[in-house]
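For this view, one protein chain was removed and the others were kept in their places.
Moving on, here comes subunit A:
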Amino acid sequence: MSQAQMQTTPQAGAIGLPQATETRLQVLMVGLGNEIFAVETDMVREIIDPVPVTRVAGARAFLPALVNVRGNVIPLADLRIRFGMPKTQATADTRIVVIEVDIDGDPVTLGLLADKVYEVTEISTRQMQQTPRLGSHWRPEFIRFITKWNDEFVIVPDMSRILD
């Protein structure tokens, strides 16, 4: 799954990938605040409507709650907090994207709070961009690379690092 691709890409973040080889990634476009993130479909398990959440006292701020997804209790991550973006109220577009990522060799299932889910599409590393100025709260190690989609900048996040 995504791991193989991650290994072929240097984790330099802003510097990006070697241009010589073109890799095509199938991704799910997810809106968070004013940004669009491209989440690789390999890690996406399902997309569900918001469900009641259970707040976890003492947990890290970006992992504030638990949700029950089909009998499995999984953590709910709010990446807006991780990226220092303002918190917004839930809207009719709010969804939970259930993903599975490898953390220290173990597969971990979690839900990502998304302000909006757009579509599944394919992006190419050829259109990869240098990380533009995105403000001081962007930590380069969280970003695998930035690319363009429909004339908009799209962030391909490094999930394992974000969640670590």
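Everything below uses one rule, namely that a contact is a pair of C-beta atoms (placed from the backbone, for glycine too) under 8 Å apart; a residue touches a chain by one contact, two chains touch by 3 or more; residues count from 1.
Note that contacts and distances are computed from a predicted model.
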item	value
Missing subunit (named according to UniProt) among the choices "Branched-chain amino acid ABC transporter permease", "Ribose transport system ATP-binding protein", "Cytochrome c-type biogenesis protein CcmE" or "Chemotaxis protein CheA"	"Chemotaxis protein CheA"
Missing-partner contacts on subunit A, residue numbers	51-52, 54-60, 63, 66-68, 71-75, 77, 103-104, 106, 108-110, 163
